[in-house]
Structures are given as structure tokens and as C-alpha cells.
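The structure that follows is given in the form of C-alpha cells.
The other protein chains are all here in position, but one chain of the complex has been omitted.
Chain nomenclature is as follows: A, B and C, assigned in order of appearance, with residue numbering initiated at 1 for each chain independently.
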Amino acid sequence: MAREITVAAAINEALRIALEMDPDVVLMGEDVAGGGTREAEGTDEAGGIMGTTRGLVTQFGNERVLDTPISEMGMLGTAVGAALTGLRPIVELMFIDFLGVCLDPLLNQASKLRYMFGGKARVPLTVRTVTGAGMQSAAQHSQSLYWITAGIPGLKTVIPSNAYDAKGLLLASIRSDDPVVFCEPKGVLFDSCDVPEGDYIVPLGKAAVSREGSDITLVGMGATVKMALAAAEALAADGTSAEVIDLRSLAPLDEQTVLTSLEKTGRLVVVDEATPRCGIASDIARLCVTKGFDFLDAPVGCVTAPHTPVPFSAILEQAYMPSPDKIVAAVRELS
Amino acid sequence: MAREITVAAAINEALRIALEMDPDVVLMGEDVAGGGTREAEGTDEAGGIMGTTRGLVTQFGNERVLDTPISEMGMLGTAVGAALTGLRPIVELMFIDFLGVCLDPLLNQASKLRYMFGGKARVPLTVRTVTGAGMQSAAQHSQSLYWITAGIPGLKTVIPSNAYDAKGLLLASIRSDDPVVFCEPKGVLFDSCDVPEGDYIVPLGKAAVSREGSDITLVGMGATVKMALAAAEALAADGTSAEVIDLRSLAPLDEQTVLTSLEKTGRLVVVDEATPRCGIASDIARLCVTKGFDFLDAPVGCVTAPHTPVPFSAILEQAYMPSPDKIVAAVRELS
Amino acid sequence: MDLTKEQLLVTYRKMRMIRSFEEKLSELVTAGKLGGFLHLYAGQEAVAAGVCGRLDERDYVSTTHRGHGHCIAKGVRAKGMMAELFGRSTGVCKGKGGSMHIADLEAGMLGANGIVGAGIPLATGAALTCKVKNTGGVAVAFFGDGASNQGQFHEALNMAANWKLPAVYVVENNGWGEFTPTEFVVPVKDIAVRADSYAMRSDIADGNDFFDVYEKAGLAVEAARAGEGPTLLECKTYRYYGHYVGDPLAYRSKAEAEKWKTERDPLDAFESRVVGDAMLEAEELRRIDGEVTAELDAAVEAAENDPLPDPASLYEDVYAQE
Partner (left out) sequence: MDLTKEQLLVTYRKMRMIRSFEEKLSELVTAGKLGGFLHLYAGQEAVAAGVCGRLDERDYVSTTHRGHGHCIAKGVRAKGMMAELFGRSTGVCKGKGGSMHIADLEAGMLGANGIVGAGIPLATGAALTCKVKNTGGVAVAFFGDGASNQGQFHEALNMAANWKLPAVYVVENNGWGEFTPTEFVVPVKDIAVRADSYAMRSDIADGNDFFDVYEKAGLAVEAARAGEGPTLLECKTYRYYGHYVGDPLAYRSKAEAEKWKTERDPLDAFESRVVGDAMLEAEELRRIDGEVTAELDAAVEAAENDPLPDPASLYEDVYAQE
């Protein structure tokens, strides 16, 4: 049975299913329980800053749902060690901006242990983390740093654009024997859609065609998919038929789905919330100009954030973020 | 007067000049003094793992040349605080792989303070760090992670390919009022060329044309420049005239020099020691397919490391790294 | 106590300004007039006021996400702060920083910080500057109990101890890190004991008693200035509001908060001490209350009417040199 639920609720549901089905799954993070098992008055659990872990400590106890100190490096490193020895940990990194204090366990441990050990290890670790701007949280709580994890060989990185994919991708991530960074974009966290109640997965490494079209390909991910869909709507009014691709997985990248669309349309605009340098937008541009060169009828368009930190003031933050209007303008520029 | 000296010696010379000329310059890092001021027998200073800081503590004392604990995050954060309040610190991060334990001071502090403070701060910090593979140092001491720092707005990143540029770029970095990551590629650290004795700078943000040519543009950086030059030599024997561009600055990127060359040659191969995803090679490809689309006569070629960690075994490490042969093969593929 | 009447008045004004500033923000957010992610300092005023009472223009402070109080105590003007929180171009950071990055280098205020623990090495670096340039200055890092579990805390304190830097590390133990009780994540009763890992001086103060903080901060600052190295000063206190404005506070008991507010309020304690000891008169304090209210009302009105940043300013201030 499907019902409309938010991305945040879909995540909560996936976590519950994973914890129910596999005793090796443990969940750790700051406030994931939120003092929920404290034996004192008025200590209802918080379930994390976005409420995505609400109810889990009550059901599974605090041996499997662990409040950690504000020690991201220690927590992630511990999770890697646990994954290496037989658990299947899910870690909540409150905001991806905090990668700054815990990159090593991902960069030099989780991603490399299997390779360095000659294939004799697996690191079934899932790191859930909130990404993106739009809540006036300013420069250190609004970044879209998934390009860093996507760039590291040995990691996988996924980002859902809707509740259905959020649940299925999260379950696939948790069951993967590889370390996966699961992004939870602020821009869609409280958007709803139909989500089945039971267990299902959305496979890692597969993009989706969110809307079919023939004149131009718009490539988005996470929160930019709905911007691309809105832009496609506006373009349709103009007689331009846009195909929208939702990457879903940033690593591995589903090159074939992008190339197939490009072959059909001959033109492509990639839309990314992240800053422009060394990002997913550049990778998509490279894909087009290497493997898709013969399909290209025009330059590739890139709609990204500018090469600046995220500003606080709402008016600046709006100017900072991609939008349907900016996408439409980029498409028009290619014509 | 110019003499032939190595990149490592040129770095040492630049450090000495900077320390001599500006009392606000301080140098910190693990073993940069190396216990050099200990009052005990047999404690000659080590001058860092590559010897690049040799002699400096003797000349400037250990208030300005500071051995730090193995605490990269604390050391870099401290350097940011010092830069913010009037010093001009140079920090040695022994290998860029250690970014994993100290990204935050670069990602969320040095790069963003000026912006977050509305332009009312400057962070004149230089981070020197060894990059690249080729010494069988395996997966955690051989990475070319400059794509991470180049991708962060607010930072600058430079990488010399020879001793002349090393000295001039380092002096420019130290004098810059912005935070700069200065990469010291293993592959060239002990290569020599003519270097003037005195003070001079090589400006940040400017690429160099290392060899002129008309048929194809080879874009390299750091250790891949000499590979590209060797490839150009081999191609010349074949009648193909290759132009070689040495990026020198990875951020900001000198787009104009690349585009001017591409306009002339119509074809381009970028050569990067780093892994392929979200890297400088992708950025160059994006530059070509956005601002250089009309110049392009062929797909862009990318010679990079594969999407894997760096292996230990010499035979695998050789297979891992770019080489003149691989560049020649990539050029031939475009023809 | 070595405080003049003038100093006591200044102190009270600071504490009242902090309290009223935070209450005003809470109101404004609740009324939908203000956005962003705000962490209020109300309840901890005696710490900021007590420590900053020992500092002067040579000195620096760094703080955390919960940084308004330290700004005010270190002399940042409420007007520029309010404009900043309203995202105006007249803000102390031109609207680019907001609450979590509010800063004023001219006042020696190295910024709030959105990264827990990150302010600790920043202050350490400022202390290094003071030492190398021999300015006589001291740098103070304010941070929470939760931050004492960050690697940056450990690394920075160790460095400062090794180098005998003129620094003071003030950990404000308010019993909570977001929604998690401190005793869940800090296995020692007193965070001050962590100083022993660095052979560092330490002290514990009642963070709700201005006079106790002022005294112990005085010793720490004095030691730092005298070249005797850093101190870890733990101040036991409590935050009145939720972790952020909007926090439903489901995780802690109303009774716990009530007890602190009624029995341990730092402003009340200050008042009964200074009035009781006849150092100040209650009317003087009421006059300050009124002045503070007026100043804040004016700051809000100005901020509401100040210009928004030019969208083109988005691209400015990234680099000092292009």
C-alpha cells in the first residue's frame, strides 16, 4: 500500500525496516536518540535535528541506536571499524558541511580498506547526511559537498529527489557491501509523494528519466530535479520539449542514461546546487565532450551555484541557488 | 645569478627569503625544525621529511619555525587564527593525503572567513603539501587531492612543474592575502633547473605555455608537464606539433591561456595525476565544451589515474600513473 | 572585589543587553519577522560578562554557534548585530554571515562559528599572534561541553600548552549538547580535568555567578599575560531556551529549567549581590533596563528599514586579491 509521505518520513521508514530485518544494522549519530532513553522526566527522544530517526531508539534500544558525542571523526572511524568486523552501521552526519572534521575515515579508510587489503575486506557502511542551501543556514550549514565523496574511488554517493527514491535508495545503500554516502537534500526533505509501505530497493548506479522530451536534456540531482521539471514545464509552453534526467547516483554515474538522452536531443544543460569547480556538473560536461562528442549540437550548459561561499541574507541566498528561471535562461542561451 | 637547483632547494630558498623579509611570516609543521633546537647531543635539525625546511630553525629560531605535534587539524586551525590576527603563517602538511584529518580549517574557516565577515578579514595563509604517486608509498601517501582544495571557493591552489616556478609561486603564495595551497609534486621535487638567487614572484592565476605547437594542446600540471613535454617530443617525430600548457594555478584557473591554445589547435588532451571524477581534468573538459565549443574539432582527451586507490606494488603503480606513452596514445585516438 | 561602581554598571548593562537581545530575537522569530538558525545565549550571561570583564582591546575572543552573548560582552554594538541578523547590508558582516558567523575583528571578536570546536584553534592562533608579536594580548576561546569532545579541542589545547600560549579556554558546561544530556557523552563529572592531559592549569567556576567567573577568569588571564601559559576554565551553567529557536524542548523537563531560572538566574544573582551589598541601587539597574530596551527597539527598527544587500554583492569578498 502506498501513501503520500515526505522524504524525511520515507527515510525514517527505511531505517526502521533495515533495523528490523537485520540484527547487524546499527544506527549512530548526534541526537539520533537524543537522550531518548534517559530515565528522567520529559525526555522524549528528539530523533535527530530533522526528526528522521524519531521512534527508533524506543523500538530498538540504545545498543543499536546510539547517541554519539560531537565527535564526527571518531564516530565515523568507529563505524568503519565496526563495518569491517561484521556490523552494518548507518551513521548520521548531521550536515555534509561537517565532512571537514571527519573526512579521513571516508577518504583514507572506508574507501580504501578493501583495495589495500587485496579485496579481502568489505565495508558495508552508510553515511546519511543533509545537503544543500535554502534555509538561511549560511556558509557552514548549506553546502552541497557530495562532489568530494563522489570523487573518491571506493565510495558510492547517492542523492534522492523524492520520497519514493529516498526509501528505496536508502535500503539499497544499507544493504550494499560498499560504503555509501546518502545525501538528504534540504530542498526536498519535506516534499511528499506516494511511497509503498513495505520493503523495496532502488538500485544504486541507475539514473531515472523523470520526464521524456526530445529537444534538450536537463540533468539534475536531488533538489535540482524539481527545478528542472519546472523549467521543462515552462519550456513546453514555448514549444521546447525537455527531457529531465535524475542522476540519483552520483557515483557510480549512470553514463549510459545520460548519453542515450543526449543522442536523442543533441543539447544538454546540467543543474547542480554545488559550486562549479570540480563538481558533478564538470563530470557531466566531460562525459558529453568525451563519449558524447558526436551527439553534441551546442555547448553544454551548466547551471550551478557561483564560486562563492553560501551567503546568509535571504536575498543573496536566493541569488545563489539554481532556479527554474536560471535553467530556462541557460537553455535559451544554447538555442 | 641563476644556478641549477632542485625544486626542493628552491622551496627552501623561497622560505628563507620570506622569513628574512617579513617578521610576520612564521613556519609551522611536523618536523619542520625536527627537534633542531633541542639542547642535547646529536640533534641536528631534520628540516622536514623532504628536507625542504633544513637550516631554517637555526637561522630564525623556534619562535618562528615551530615543530608541531601530529595534530594537523589543530595546527591548521591555529594557523588560520594567526593569519586572521596579523601573522602570515606557512604550514607544512606533510602529505596532501592528510587533508582527511584537517579539512575543516581549509573548507570552513580559511576559505570562508573573509566572505562570512563581509570582506572584513584576510587570511594570508600558505599550506605547503607534497602530492602525487611514484615512490611506492601506497594508497594513503600518494594521492593528488588538489581537486578538493581547488574546488573550494575562497582558496587558491597552485602546483609548480619546475624549480623556477616553485620558488616564484611560493613567494607569491606567501605574500598573497588569500589562503593558498601550494602543492609539491613528488614527481618533480628533485628535478633541477636554473633558478635566480634573489627575490621574485611568479603570479598566481597564470598558466604558462611550456612549448608551442599547432596541432594539439596538451594541458598538464605539476609532474604531468614533463610527461606532456616528453609526449610532445615523441609526437613531433611523427609530424604532430603539440603545444604544452602548464596550468601552474589550479584555482583560479587561467581559462584564457587554455582557450587561446585550443582555438589555435582545435584539439586538446588534459593530463592529470589525480583520479578522474570531479577533478581538474573534468574542469578543463567543461571549459572546452562550454566556452571553447566552437573551437573543438574532436572530443577532449583525458589522461588521468584510474578510479581506484593507489596500489603499492611497483608494477601496479606504474600502470596507475599517467605517462608519455599514454598521452601519445590518447592523442592518436583523437586523430 | 576589585570592581569600581562604573565597572559594575557596565557589567550589568552587558548582561541585561545579552538577555534582552536574545528575548527580542525569540519574539521576532516567533512573530515570523526573522529567519535563519538562531542559538540563544540567555541564562549564560555571567560567563561572557565575567570573562570579557577581564579583557581589553589587545585581546581576542572566538565563540560558537551560540555567540551573541560573547559579541556583546566583547563590545560589538547591538545595532550592527541586529542588522546582520536581519540580513541587511548595514550588518556587521554586511548580511553575509548571519548569527552563526557574526564577527567583528575591530572589537577583537573572531566570529561565531557553525562548526563545533572550530573556534578553539582560531583563538589558539590569535594567542600565537599575541606571543610572536609580543602585544601583551590574550585570546579566549568560548565553547560548550559538547565541543570538548571534538578532536580540535584536544589538539589545540595540547599545542597551546606546549607553546605556553597566552590563551584561556572557557568551556561553558550547560548540561546539554543539542538534545543530548552531557552525561551521555562526557564520562567525567568535570570537564576541567581534561586540562591534566596537557599539564595545563584549570579551574571551575559557577557560571551563573558573575563574581565567581570574574575572579577565576582574572587569574587565568593574569597567568596568560604573565607568560605562564593557558588555562582551561569550566563554567557550570544552563541555557534557558531550546538548542535553537523553534526547538520544542521535548527532551528536557520544564521543572529542570524552572529551577535554574528561579533559583540561579545570573542577572538576579548579580542584582541581589550588588544591591544587597549597597554597591549599586536598584533604580540604577532599572534605568539601564530601560536604556537597553530603547537601544534594542531602535536597533530593530533601524534593521527593519535598512537596505538589503545588492544581489551583485554575492560575488564580492571571496578573495582579497583577484
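Definition applied: contacts are C-beta pairs under 8 Å (C-beta built on N, C-alpha and C of every residue); 3 or more make two chains touch, one makes a residue touch a chain.
Keep in mind it's a predicted model, so treat the numbers as computed, not measured.
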Exercise for the section: List the displayed chains that the omitted chain touches in the full complex. Expected result: A, B, C
Practice task
Specify the residue from the set B:Thr78, B:Gln140 or B:Ser282 that touches the hidden chain.
Solution key: B:Gln140
Exercise for the section: Among C:Phe153, C:Phe210 or C:Phe270, choose the residue that contacts the chain missing from this document, as touch is defined above. Expected result: C:Phe153
Fill in the blank from the handout: Of the candidates C:Tyr60, C:Phe86 or C:Phe184, the residue in contact with the absent chain is C:Phe184
Completion exercise
chain A residues touching the chain left out here are 24, 26, 63-64, 66, 68-69, 71, 73-87, 89, 104-105, 108-109, 112-122, 153-154, 156, 176-178, 205, 252
Problem - Touch residues of chain C, complete complex, unshown partner - result: 149-155, 158, 161-162, 184-188, 193-194, 196-200
Fill in the blank from the handout: Residue positions on chain B contacting the omitted chain are 30-31, 33-36, 38, 40-46, 49, 67-71, 73-74, 97-98, 100-101, 135-141, 306-309, 311-316, 319-320
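Here is the rule we use: only the chains that are shown with their structure count from here on.
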Practice task
Starting from the mean Cα coordinates of chain B and chain C, work out the distance between those two points in Å.
Solution key: 39
Practice task
Compute the distance, rounded to whole Å, between the mean C-alpha positions of chain A and chain B.
Solution key: 31
Completion exercise
Note: chain B residues in touch with at least two other chains are 73, 104-105, 108, 112, 115-116, 153-154
Completion exercise
The positions of chain C in contact with two or more other chains are 91, 93, 95-97, 101, 113-115, 118, 151-152, 318
